[in-house]
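My questions all concern the structure below.
Of the protein chains in this complex, one is absent; all others appear in place.
Let's turn to subunit A:
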Amino acid sequence: MKKLLTAFVGSMALSAAPMAMSAEATKELKMAYDADPVTLDIHEQLSGGMLQLSHMTFDPLLRWTKDLGFEARLAESWERVDETTMRFKLREGVKFHSGNELTAEDVKFTFERLKSSPDYKAIFRPFTEVRIVDDHTFELVTEKPYPLLLNAATYIFPMDSEFYSGETEDGKAKDLIDKKGGSFASRNMSGTGPFVVADRQQGVRVEFERFDDYWDTESPGNVGKIVLTPIKENNTRVSALLSGGVDYIAPVPPTDLDRIRNDKNVDLVTMTGTRIIMFQLNQERVEAFKNPKVREAIAYAVNQEGIAAKIMKGFATPAAQMSPEGYQGHNPNLKPRYDIAKAQELMKEAGYEDGFTITMMAPNNRYVNDDKIAQAVAAMLSRINIKVDLKTLPKAQYWPEFDDRAADMMMIGWHADTEDSANFYEFLTFCPDSETGAGQYNAGNYCNPELDKLVEMANVETDLDKRAEMLQTVEQRLYEDAAFIPLHWQDLAWAAKKNVKIEPVLNVMNFPYLGDLVIE
């Protein structure tokens, strides 16, 4: 595999040789993440790590800015043609790593591949086709009016259709998506991005080199080479930065925040994240949870601010809803409502003054401090006489239990792939329906068809103000109903040496735009 890659890189270097070196991209960045890319096929898995790789080696049609707006990348401009069609103009003269030129054909190819990817097809379900107008113009067509069209377009990283077409020596299609590994696309890549994978030893290191013919000559980025080392152990990752072994690390564990803040050689950057951590109350397993008063009592008994301050050491933003700030559904009126007296009173009203016993499950290595949070919530519930039988499991074992709805209260963290509130409702609060896949992670079995309908209406509402209002209403109703117990949005943290200016290229989605990174 290394041979193939080197051969490819070699041929690229040849083709690029006559060109002048673009910019003064001469700096070297050594970085450590908690994991390295699983594969080089960006459509094989939808995960944070794969999106980070996508932004390094490919470019999307458009991308998110820091304040959750859009920024043109490979698409130069876009305009709505009608309710269901958006016309995009592609940037001209963009070269793939292979030397091929980017055309609308590549976008169509990529779109069809996304539609066939098990991980991405859900995001592209509302879309019907890519219609090619000319070499650098195409239209994205949806079935119904779709307000999140641009959100989805941030997931289209055009792939080199010529490079990925045809068959390999053993007769497999080059564009095959194979999770079992060994596909052509999982070992070779040709994108339009700022970096080319020069060498890769899975689990040990990945070496990136700047693409000489990168289209974005305005980019301030001056990094010519990146060496990514996966360091899973938190302590080791931090030590690697503090000892000067690497220049940039992510994520920074909450236990080491102070240590890094106090070090005079490194900078720490933190941000409020968008991943909501919550507990679901299973109404199918526990009769009492059907009673809105009991759910409300629990909502009053849980002290989100206490958890964020004491257990998360301030490394979390207390939540009373699912949508973080910046999302359309974020309702600024909803505040955490910790009030133990009120909670006890509600339990009394509901006729459960003496309480009851429930089971609770949480992972112990999936989210930051997940097991400690669960213990704290269990202790808080004991104050309203709900006795909790808690079990925490490693994530590999937790999710099968979650799928079986094996406990009365289960923890889940959710990040909306579309960066939009509706995604939360569709997966976490919709009435569970195994046929349509709605409410796939609704382990509370909460069901309110009226709200589901409102979300579905919002999903075809292209007037964004109206849509925001609808989604905020949903959030309000869920709050009043105490449909689930939100805890907090987990913060994000990165750290780098002082001369590595990471702050401008970071964002809340946690895919740093390393192509634009400046090292002084």
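Note that in this section a contact is a pair of C-beta atoms (placed from the backbone, for glycine too) under 8 Å apart; a residue touches a chain by one contact, two chains touch by 3 or more; residues count from 1.
One rule holds for everything that comes next: contacts and distances are computed from a predicted model.
UniProt records the chain missing from this view under the protein name "ABC transporter permease", selected from "ABC transporter permease", "Cytochrome c550", "FMN reductase" or "Glutathionylspermidine synthase family protein". The omitted chain makes contact with just one of the residues A:344, A:440 or A:473: A:440.
Among A:179, A:313 or A:372, only A:179 touches the chain left out of the display. Of A:165, A:382 or A:397, it is A:397 that touches the chain left out of the display. Considering the full assembly, A:242 is the residue among A:242, A:505 or A:519 that touches the omitted chain.
Between the chain not shown and the residues A:205, A:372 or A:477, the one that touches is A:205.
Those residues of subunit A that touch the chain absent from the view are 32, 38-39, 45-47, 118-119, 121-123, 178-182, 186, 201-205, 227, 229-233, 235-236, 239-240, 242-245, 365, 394-400, 403, 414, 417, 423, 427, 434, 437, 440-441.
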